[in-house]
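Of the protein chains in this complex, all but one are displayed in their positions.
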């Protein structure tokens, strides 16, 4: 069985900051969120690489992107620094079938907004309040082995209204101690690619240490990769479909036949 | 009652071409598709303007765009010439509540692809074959007064697979003489704005002369404008929601309270 | 302008109970929830009637049902007593275009389950906890004039997972003090009819006294009635479509032509 090629991309700024905030975060993720996830998600059917913003080609040269089956994306304060050309390459790769898992503050990333067609805004508050997640789609592969509800003791609040399109399949909804609710796990399809947005994951809390969170990400990787196959339909450029003997058209007025665009 | 401000944008290239093809099209639309539609869609509750690619600011300076309730968009061979900055302004305006009706070959326009998040490709063939439309959403405002099925004697074929997201409400499906089918009228919502894609409208056939087609566009304008109201939610930038006396949070660990971003 | 004919149906059992619980509820709704809503929702464009379970034909003879544009349904402990034949008549009427607004514990009513095709179960808890509603679909007619968020001081908790189909347009999501979340306002389309489920409305709290709740119900009535028109498509029984001169089929093998069912 071919292994799934996973690339975990992280802007890797908060964890590298030379100040007290950075030091605080390094207690949770000593080598960055990407390295932590790579270690925790390791499995026999996965080949996991990491990539960060400060690497050449922002970590995602074609040689990496084109051999990635599922891309995880963590970004927050440097969305604007991601090259538009890279966003375009990722976008095309998703439409061609690569899965993408957008984490936490990646809701404002260029790639997520590009895939959604909306602003993807939400309400937020960072006071370390409790978050309680609820499974809304039992039976979905992403929730396999995940309890119907579980709690994160400290989380950044992300709250409605979240302006995403209506075709998201809601997998999780979250409750926050301070009075907010959120569609915290939502799955989309964009052409041949699958997209999963999952909101828990603030850098100052050890959320990716939580076994349920890791289980969800682990499931999501397999789900996002599950239909990988060569794109079979709608090649680039748009297909012109000629009249064939199979589908003859009779009695056409020659004056009306123009198209050789 | 406040009138609905409609702007009909047309790249206006085919109809202005100095060659035989242009001459052929001018027999159908002497002053361009935009001018023709402006005349045919005129009504007491509408204020209709037109705009074209070659005008200053590509016809859509802020003074026009910000006073447009519903934008009709016809483009084909010059999608790439539309400024990215203009596309961005239109996009924001749609998300803020402006309706947009994307016509025919506008499926590949920058604004439609931006709103969809996909490539919006399809199959096509231009041999003047017959198209038969079917109403799939009876009762929808866009089909009021439109027969359950009607025929266009000559049309450009647009066929599946059309790679749009799944949240489109299918209003029309089309049958083509040569053996193809198409979701020819699809309605979307993107944040506060409504989007309607309607495929019939090739420049070399008198499709916009058809009373059913005009009725559909006329209905779509009212539908796209029907919920115009000041955007009330999710202002820019993202709202920070403080803890208030209404929603107190007790026992927070001060060390966990970071966010002053 | 033709008025909208509204019928408010209530099983009217809790409010009529001769015990202490009934007495408690009568302090809030002296003449039943139906009478209270009739009074509070009164408006110039509405003609409102009420109907209750104990009336002849369970309050909804054909003479009433066939002249009802929008039906409100409040039921809880007597779902099983509603005649299957009545449920069938209501179902057909909804599919033909009548709007229906299902209130609170009506999630388990026969008519709602019939329209959904699922069990419509949820979690619940009745301890008088606080409920906070969030508008998830700004710009939707049902939320016109409703604040982005508002609170009910005491409510019965209805919580996820709510097993409804995925085509519901989520209008409201609720937060509950005890740690639960819920899709508390969801809009559906079933053939020509519109369906709105709205969960707040427990009989032992004065929820229908709340101006926001009344505003929502008031909006929902207009929304549910907004596309009333004679059903134009797919008459009963299923339409056989003959081959016509408009759509000739040539070269058919007579042996293959069977169907005169």
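The letters A, B and C name the chains in turn, as written, and every chain counts its residues from 1.
What we mean here is this: contacts are C-beta pairs under 8 Å (C-beta built on N, C-alpha and C of every residue); 3 or more make two chains touch, one makes a residue touch a chain.
Not measured: the values here are computed from a predicted model.
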I'd like to know which visible chains would be in contact with the absent chain if the whole complex were considered. A, B, C
The listed residue (B:57, B:96, B:160 or B:210) that touches the chain absent from the view is B:160
Counting contacts across the full complex, list the positions on chain A that touch the omitted chain. 97, 132, 135, 138-141, 144, 148, 151, 192, 227, 229, 231-234, 246-247
On chain C, the omitted chain is touched by residues 21, 95, 108, 114-119, 121-129, 154, 156-157, 159, 161, 163, 165-167, 177-180, 188-191, 204-205, 233-234, 236, 238-243, 246-247, 249, 252-253, 255-259, 261
So that we can see where the missing chain sits, which residues of chain B does it touch? 132, 134-136, 138, 148, 159-162, 166, 169, 173-176, 179-181, 183
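The definition used in the following text is that only the chains that are shown with their structure count from here on.
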For chain B, which other chain has the most distant CA centre? C
Here the gap between chain B and chain C, centre to centre from mean Cα coordinates and rounded to Å, is 32
When centres are defined as mean Cα positions, the distance from chain A to chain C in whole Å is 36
Touching two or more other chains - residues of chain B: 233-234, 246-247
